[in-house]
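With one protein chain held back, the other chains of the complex are shown just where they sit.
Chains here go by letter, A and B, matching the order in which they are written, and residues are numbered from 1 within each.
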Amino acid sequence: MLNRRQLLTAAGLAGVGLAAAACSSGGGGGDADQPAAPKSDAVLKGTLNIITPEFAGTDGKKAFEGDILKKFTEKHPDVKFQVDYTPWDKLNEKLSTQIAGGQASDLIMMGMGWTAPFAQKKVFAPLDESVLGEAKIPELLLENAKWDGKLYAVPLLLESRPFIYRKDLLAMHGVDNPERDTIDDFTELLRELKGKTGGVPLDMLASSLRQVWGQMTFAFGGTQFSEDGMEAHFNKEPAVKALQWMVDIQKEKLSDFNLRVAAGQPGAYQTGKCVIGWQSSGVWPSLAQQSPELVKDENLGMMLCPSTEAGKKVLYQGGTLVGLSSRTKNEDAALAALQYLVSNEALAAASKFTGKVPANSNIAKGTDLGGNKILDYSQQNLEHSVTDGGTAAWMEIRGKMDPILEGAVLGKKGVQESIEELQKMAEDSIGRIK
Amino acid sequence: MWGWLLTLPALIHTLIWVGAPVVVAIFMSFTDYDVVNPPEFNGGANYTELMGDQVFWRALWHNLIMVTFGVPISMFIALVLAVALNQALRGQSWFRTMIFMPHVTATVAIAMIWLWIYAPGTPGLANRILSFVGLGPFNWLTSTDLALPAVILVTIWQGIGIKMLIYLAALQGVSHELYEAAEVDGANTIQKFFQITVPLLRPATFFVLVTSIIGNFQTFDLIFNLTNGGPANATTVITYQIYVAAFQQFRMGYATAMSVILLLVLLVLTLLSRKIVGGTDGE
Partner (left out) sequence: MANETNTPDIEDVTRTHVPGDPADDSIQQVRSSTPDHAVKDVSQRRRRRISRTILWVILAAISAAMVLPFLWMFFTAVRSQDELGQPNPPFFPRSWHFENFGRAIDAAPFHIYARNSFIIGIVNVFTTLLFGASAGYALAKLRFKAAPWIFGWFLATMMIPFYATVIPSFLLVRFMPLFGGNDIFGQGGQGWIDSWWALLVPGMVGAFSIFLLRQFYVTTPTELIEAARIDGLSEPRIWLEIMTPLVKPGLLTVGLLSFEGGWNNFLWPLLVTRDESLRVIQVGLSVFRQESNTQWDLLMAGTTLSALPMIVLFIIFQRYFVNGFVNSGIK
């Protein structure tokens, strides 16, 4: 008898939970298909929820709420902000539970990969391109923020990865400038350096191989996905060549996966083991504080990654975007705030605090962005931006790429076999989205 | 009647906070649920796909290796330490505290510390220590052969403290007279250990064994922060695969199907533990 009661209790509660899930979730506010355009004349009020992985901590809160948002509320005193600071590595869980509970924040900041999947699931509302205002955002990044032809999020801050090099050490080996026209010439230079120094010249494969492969696929003249994101190009020639290149430089020890360190630990470039590094603008603070010698102008050189085509360069970007929840109850205020966040003024302040590159090439040269030289260099070269992704299945594909690529680079599987595995995995994932 | 009354608060609590979610999770495992749209029944499709998912079976295999090597080693060390530290000894409280220390810190922090120990080259503490005896340097976390043993070593290190504590607590209930009687009979230390201590600690051993196996199968934070399941899936475990499926790929149905398999595996292992230890009660 009690067993039955037990069962009934559980079943009853479970039912309530599921019913609730069914009622609450599902995207689609009323006019979800109509791109939201900001209205300039509306009187804005109400509380806006923002979820952000940036600006954590006392200083971050001060920069974001006390400075950036404050300038907005000075213009719109009836708008209040409730900011939910969620660490990067827990953003997945936080967003998923919020959405499942039907409580998505009005404005959602997230990484590159989220846009297409969330647009496809109608978590985000489409945006009218007028929200961009005067901001000039690199074409490819904007392309990645679109789904089905509509804009669903706006890139705000970027982590750029140019090559940085040790001028002093290279000069010792008779190389004044390691910039080369093509990827083949660059590889040749690495071999030359390897011969002269005996050490591993390039610190690149210690990064996420998924990102390396993404950039190199562009460098070898390809793209990762078809325009509509429904077809993977992993088995096309550029992607295969890119992976082959990665496997080769590992084999020749021109770069070494085994030099991998955790974020913030002194890597092979910082400790002088490698003379060229593929470094995120985000490493600047530790580089500048821990090894001030390395960031002096006479020692620090920067360049973009060459491609197969002379003159065409690529610069990998990861970044933070902001999207508008399709369920927001205060669309006007949320849109106005979003538009403000993309503005030169807000972006420059955000960039200065976070050390990330503003995704806006319209910011005047010479604007103080905090003295991060890697950031400044990347800011001036935004037109070369490339990034990976571009399909609604990206979140799924992304997570499965690194293990396969690692297997290839470590020689556990051949290039062709790995390519086939990658392509099949991508096709399966894309096949699951409808 | 009192049995029911005393159990009821805990029972109701677990029925609501674990029971209901578990029932929902089992239900979800037969659906396509992407967190955003309502779950859609898809029969046993998740389970069928799981059967052919090589990474999942590899993850399960890694879990089994971790349990097979990690649990007995740390249990044995913990038991010996508990017995040794149950007698008055100079520095006793310091020894106890130092051995327990890995358990007072959140696993995320543990992983962060070990990232330095396993750092490549000589900045890594492990390589530095081994270089004194002329070994290494090893690629602890980037070699597909070494990464899993490196993770297991951390789980052993981390798990000894709490196991020792539980054994220590259990030893407080063991009466002196038994040992004294054995001493009169001329038993030596080792005989006393195996003939008195081990049998008397059987309930504690059952507890430690079962919770260690379950805990070991739930290792997530360590993997997430130390290796991300890599390199080339060499350290991926079931909970990591569940996390990836649920929160990176929005395949909640598939993730819960994995959890149901995990539940079944653990049920089998628990029954097996009961066989090995010989009953839950030590009677």
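FYI, contacts are C-beta pairs under 8 Å (C-beta built on N, C-alpha and C of every residue); 3 or more make two chains touch, one makes a residue touch a chain.
Predicted model, so just to flag it, every value in this text is computed and none were measured.
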Visible chains in contact with the missing one: A, B
Option from A:L48, A:V283, A:L324 or A:A393 whose C-beta touches the chain left out: A:V283
Interface with the unshown chain - residue positions in chain A: 2-3, 13-14, 16-17, 20-21, 23-24, 49, 53, 56-61, 82, 84-90, 93-94, 96-97, 100-103, 159, 262-266, 270-273, 280, 282-283, 285-287, 289-291, 318, 355
Absent chain, residues of chain B that touch it: 1-7, 9-11, 13-14, 16-22, 24-25, 28, 35, 77, 81, 84-106, 108-110, 112-114, 116-117, 121-123, 125, 157, 160-162, 165-166, 168-173, 175-176, 180, 183-184, 200, 203-204, 206-207, 210-211, 214, 217-218, 220, 238-239, 242-243, 246-247, 252, 255-256, 258-259, 262-263, 266-267, 270, 280-283
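The definition used in the following text is that only the chains that are shown with their structure count from here on.
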In the complex with chain B, residue positions of chain A that touch it: 2, 6, 9-11, 13-14, 17-18, 21-22, 25-27, 89, 92-93, 96, 99-100, 117, 121-123, 257-262, 265-266, 271, 273, 395-396, 398-399, 402-404, 406-407, 410, 412, 429, 432
Residue ranges of chain B in contact with chain A within the complex: 4, 15-16, 19-21, 23-24, 27, 34-39, 55, 112, 115-116, 119-121, 123, 139, 141-144, 224, 228-233, 236, 244, 246-251
